[in-house]
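All protein chains but one are shown in place.
Chains: A, B and C, in written order; residue numbering restarts at 1 for each.
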Amino acid sequence: LKKLPSLVTAALLLALQVVLAGYSIDVLPFLRISFSYLASAVTGMLFGPTVAMLSAAAGDILGYCVHPSGVYFPPYMLTAMFSGCLYGIFLYHSPIRLSRVIASKSLVTVFSNLLMNTLWNSMVYGKSFFAILPIRIVKNLVLLPVEIALLFVVCKAAQKVYNTAFLRCGISPRKG
Amino acid sequence: MTPILEAQNLCYTYGTGTPFEKKAVQNVNFKIQQGEFIGVIGHTGSGKSTMIQMMNGLIRPTSGRVLLAGKDIWEEPKKIRAVRFRVGMVFQYPEDQLFEETVMQDISFGPRNMGLTDAEIEKRARDAAKFVGLQDELLDKSPFELSGGEKRRVAIAGVIAMDPDVLVLDEPTAGLDPAGRDVLLSEIVSYHEERGNTIMLVSHSMEDVARVADRVMVMNSSHLQMFDTTQAVFSQDKELESIGLQVPQITKIMSILKADGYPVHTCLTLEEAMEQLLPLLPR
Amino acid sequence: ALGQFIPGKSLLHRLDPRIKLVLTVAFIVYIFVAQNFAGLVLLVVATFALMAVSGVPIKLYFKSMKGILFIVLFTAVLNLFYGTGPVLVQLGFMQITANGIRNAIFIAVRIVSLILFSSILTFTTSPTELTDAMERLLSPLKVFHVKVHEISMMMTIALRFVPTLLDETDRIMSAQKARGADMESGGLMQRIKALIPVLIPLFVSSFRRAYDLAMAMECRCYHGGEGRTKMKVLHLQTIDLVAVVFAILMLAAIILLNILLPASLT
């Protein structure tokens, strides 16, 4: 994040991450579809794993400051960071390909949503939490293809627009 | 004749029951006939945005009714989408809503949502593009590569392509330069003349409203303060100024001359003023 | 409005945000450290005391609980069936044990105090204060080449633009609905698909805003964290010290109770 435009773009994506978290669709309690992963993934795509990881951590905290609901439990931040990092690893510096999108999102679903979050949930809510694990698995697997498709469309558009938005006028503000 | 659009005791209150409760629109009544060109003026915060968003059911009135061709638009809430196709709405800075890969696809978004056939969609999109003066070679480009003025036209075409009976435009010329403003406005006027449908134009530019509108609505602190012919509204320059609105410069000049006892009457455009003044002036 | 900050002049409002942040995290940890009802009750009492001191109407705290109440009850009920030991009630293949009831109550109380405790922080500290506090707390990490200034700048900007983008989201949604986009009905898949016309313009507008803002910041001589000063300087006061001492005493008490009494949660 040497360059100011990158810093600011990452900041705006962070804001978007927080905003999108507010527009989640509740299917059942515990089962919520949120779209903030899109902003996090685009951050990873444009600025790489480190930035995505830090921004995900910041997003977790800010998200709680902005829409305080439920429990603030610090380990959830680790999940967010891990996911951000995965997106960065798979999507950074490469033209968007479906295979990469599939790989990144699937890993996030399995490791972050299913493994890590289940662990944290069980810490907060007691071991009974394993009772609804099957429902969570089904939900995540059903949603996976949709989420992948959405991610693919958004990433493609974002990559294109980002390039045109900043290259178009040829004025990338000069670093003094 | 049944008015195309009618408001009956329209009210809207934001945040009912919270400390932030705010009456945005109160007791608005009006009738608009098919084919009229209506100007809507008023300050930011006067309630005009809320009012126009009730016309196509984006905001549901807290009380009162909106009648489209004599029928309450909320009679069957499930069919509200059909109302939105008949009352097209162009928001402020509409270029922000573009999202498709090509201009053509973006203009087609509305017609496609209407469930039309591909051929019909294509035809409508091309017609709409023509109305706003978009060249054919732009249609296959990405909307994000266009200039600001072109994007604005694409967005307006996207609403025109739904072929609405009533077209509501919220400051369509905001942020354009004077030349761009004039061109866009005359495109809207010729669209109106050709299709003969009803237009509601919200604008801060009194000159523009005076030039194009048949009748003018004046919104002030959530009420419909005046609704009369353009001539009649702008001849009340004192009343308008008292609520902080200006009349067009030309109207103001003529009304000062009139007040000072010269034999002229209210004018809306330069041409009218020239016509009146020339015989009265030495050459 | 953004967040749920309620401006006020209570002791908690005046507490240094850095201290508040650290102590909140500490308390969250305490809640998990406490292994028995005695410790938990101590924490609950402390939470209620702080709520009273905060000067924020108690009913607001309960309002903030509303959203999650169902989850609390739901987990409590589930936990009922997860106990071991002597069976009290047999419902088909499920059974409720004394120990299950105890677990259910314990966990429910724990979740409730977690929520209340984090609410105290967000009610008495504005999001700006929080990001500011975070920046200062993280600054020692500079030693490890973590870009603390950049992260906090990002958070400041993000916080500034969240309301702007929220408005923008509503505006774009309305605009697409006006073009017949259907976002209210249809199955899950359709609803997700209907979001594309909203999501893409949002990203586009974020990039455009970023470009403008980067320009504006450059014009205002922004050049990273080096040589930068701050208008507001935070000083630790006596109450901050008192708060820290209080927190340490709490920790000692909880650990002591853990040692003296058997664990309640199995």
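Basically, a contact is a pair of C-beta atoms (placed from the backbone, for glycine too) under 8 Å apart; a residue touches a chain by one contact, two chains touch by 3 or more.
Everything below uses one rule, namely that contacts and distances are computed from a predicted model.
One chain of the assembly is not displayed; among "Phosphoribosylformylglycinamidine synthase subunit PurQ", "Energy-coupling factor transporter ATPase", "Glutathione transport system permease protein GsiC" or "Na+/H+ antiporter subunit C", its UniProt protein name is "Energy-coupling factor transporter ATPase". Considering the whole complex, the residue from C:Leu80, C:Ala104 or C:Ile157 that touches the absent chain is C:Ile157.
Contact with the omitted chain, checked across C:Lys9, C:Lys59, C:His145 or C:Lys230, is made by C:Lys230.
In the full complex, subunit B touches the omitted chain through residues 43-44, 145, 148-149, 174-180, 204, 207, 244, 246, 248-250, 252-253, 256-257, 260, 262, 270, 273-274, 277-278, 280-283. Although one chain is not drawn, its touching partners on subunit C can still be listed: residues 2, 127-128, 156-157, 159-160, 163-164, 167, 208-209, 212-213, 215-223, 227-233.
The definition used in the following text is that only the chains that are shown with their structure count from here on.
Interface comparison, A-C versus B-C: the higher count of C-beta contacts falls to A-C. Centroid to centroid, with C-alpha atoms defining each point, subunit A and subunit B lie 40 Å apart. Taking each chain's centre as the average of its CA atoms, subunit A and subunit C sit 18 Å apart. A separation of 45 Å divides the Cα centre of subunit B from that of subunit C.
Contacts with at least two other chains are made by residues 196, 200, 204 of subunit C.
Across the assembly, subunit A contributes 157, 161, 165 as residues in contact with two or more other chains.
In the complex of the two chains, the subunit A residues touching subunit B come out as 157, 160-161, 164-165, 168.
The touching residues of subunit B, counted against subunit C in their complex, run 53, 56, 58, 78, 81, 84-85, 88-89, 91, 94, 96-99, 109-110, 113-114, 144, 158-159, 162. Note for the complex: subunit C touches subunit B at residues 168, 171-172, 174-182, 185, 196-197, 200-201, 204-205.
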